[in-house]
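This report concerns only the one structure given below.
For this view, one protein chain was removed and the others were kept in their places.
Let's turn to chain A:
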Amino acid sequence: MMQLADGVDVTGEFEQNIKLPFTMKTCLVMNSPEKVFSQPTVYHKSNVSECRTGESSGERAQMMEKGEPQPRTPQGELAEEPLEGYDFDFCPPLDSKYECPICLMCLRDPYQTYCGHRFCKYCIFKWLREEKHRCPVDNVLLDEQNIYPDNFAKREILGLKLKCPNYSHGCRFIIELCNLESHLQSCFYALIPCPQCCPAVLPRKDLKDHIEQSCPRRYVQCDYCFQSIFLSSKQKHLLECPFVPTQCKYCDILLTREKLKKHIRTECQKAIVKCRFYEFGCKTEVRRSCIDEHEEQQSQQHLWLLCGAVKELYRLLYTIVPQGVSPLPSLGAPASAPPVLTHTDLQLDDQLTSLNLSDDSSLNALPSSDFTNDLPALKNAILQVRRLIQLHVKPINFNPESTQMMNITKIESDPTAMQSARFDSQQNAPPQEHESVLSSVQTKKLQSLQEKTAYQDERMTGQSQQLKETQAKLSSIEKKLDEYRIRTRQLESQVSEMEARSCNGNFYWVIKNYSRLRREAMSGDNTVLHSPGFYTSFHGYKLCVRLNLNGVDSAHGTHLSLFIHFMQGEFDSFLEWPFGGRITLTIMDQNEACELRQHITETLIAKPHLAAFQKPRAHRNHKGFGYMEFAPLSLIENSQYVKNDSLIIHAQVVAQ
């Protein structure tokens, strides 16, 4: 109780004392009283709350153990993180004057008491809040108003050098305390947990390699489909990825898994395929290459199977369709079979007997009684089939004498065929009738034709699709090509512009096809030639040379005329106008022998008053300056000035 009373008392005292200086400060220095007031308010509150919670030090210790927030520091910060001194390996070792006597570590936010002792802010406030109002070093009376932030010491401490805390992991940096935080954020040796949630914790320098190369939870790229996948699921992915090259188990060809499926399904000649009559009972499985042969050999057998199936179908139909409303009223129960069937029945019996006698196959072992018992049912089924077919065919073209009808009838009424259908395991082909063989071959051919057509159709669809895609691609490529062409033209003009700029006023103009151009000039088709523009310096004037191959005005027909024209350049705005300087125009002598060369050279000085030297108003100044009679045409053509049908003109322009 004594402690509690003390605490309250101190708070009251504190409230009275602290408000005054803050208020004064507000009036004198600060312009925003609320802002300043907020501080002492928090300060005061925290102090009160501490008095409430911390009635005794023992109780507080208990609370801290339970993870309750620790008492607030004066500025209202929560002291959750360790705020006692810096525990680092200082280099050189820490001077004891920077050691907090309470935590024995390097002072953090040092406070100095009026008795001249320094402590970490956290340590000294915690000490004073323990209701101990004496200096921890010399026991003089002390309270929170007698301690002050020691910014001098703080600045010195922040300048102290220390070994990086990751020294033990290999970092050899010696850093100033104030730079520690920024260093730690980039320290190569700082231990960082793997961001991909694997349990690894490793130095920052190894993190990249770990994430990319060794983390068990890293992403890897599938070598085949280039998808990003978890390493752990790579094996599974490789078993599913449609782009993994896989060997065909039949013909050893290597294809992507996706294509392989189609290959096995439709193409591979060595693939084991089921007979097309599989559903009907032919359980043969042979290589695709042999399937045609199989079908050819076993056509009879297949036909029987079909027969059996059809019969079964009708039996089902019969059971489904109620007796009273039967669409086939004439098809009664097997007992009421028409007399014609009885006749067939007899024939069947006869043939069976003959078969039994002639054939020593397993048929002998068959219980003939069972077989004969089944006959009426079979016949009945056949009859139903026949009637059904008639019913269906009649509306279109019912002709009972037609070959097709005959064939069907014959096949269906063939007792041996039926017999075979009953016992489809029987391997020995019974005697065949020519018609049925014929029909089976035809059916088969038809089937194969239909299949081929279907296959062709499918391919055609695929190809037309491909064609469309290719066309789309082509048009996009053409579009790109156009873009590139434009770009190339731009670049070309840029290059020539750069060339023009970098000639430094020394411009050589090679006029090719001289004779043709001369003819054109003489005929009057094209009397004037302009050279590409060039600059006097990189950021200089832009000019071009104008040439009249047949002369102008008074020189027409006798002399070659040569002029300089100023052009609008990029830097006209800051150049000096009118242009002042020297221009030398030369027609180069291309004589093989250097010593005999006699270039025709004329130098002119710019005359500022002339329109030719004013700032160009048009793309090319209309007025030029030069010589109408630069050189006699006879001289040009009778000497070495034209060589390989080319004339070379050199212009040298030097600005003042």
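Heads up, the rule we're going with is that contacts are C-beta pairs under 8 Å (C-beta built on N, C-alpha and C of every residue); 3 or more make two chains touch, one makes a residue touch a chain; residues count from 1.
Basically, contacts and distances are computed from a predicted model.
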Checklist outcome for this item: Taking the list "Coatomer subunit gamma", "DNA-directed RNA polymerase II subunit RPB3", "Ubiquitin-conjugating enzyme E2 K" or "Eukaryotic translation initiation factor 3 subunit I", the UniProt entry for the undisplayed chain gives the protein name "Ubiquitin-conjugating enzyme E2 K"
Checklist outcome for this item: Contacting the left-out chain: of A:104, A:472 or A:611, that is A:104
Next on the checklist: Going by the contact rule already stated, which one of A:139, A:266, A:464 or A:488 would touch the omitted chain in the full complex?
Outcome noted: A:139
Checklist outcome for this item: It is residues of chain A that touch the chain not shown, namely 57, 60-61, 64-65, 82, 84, 87, 101-105, 117, 123, 126-127, 130, 132, 134-137, 139
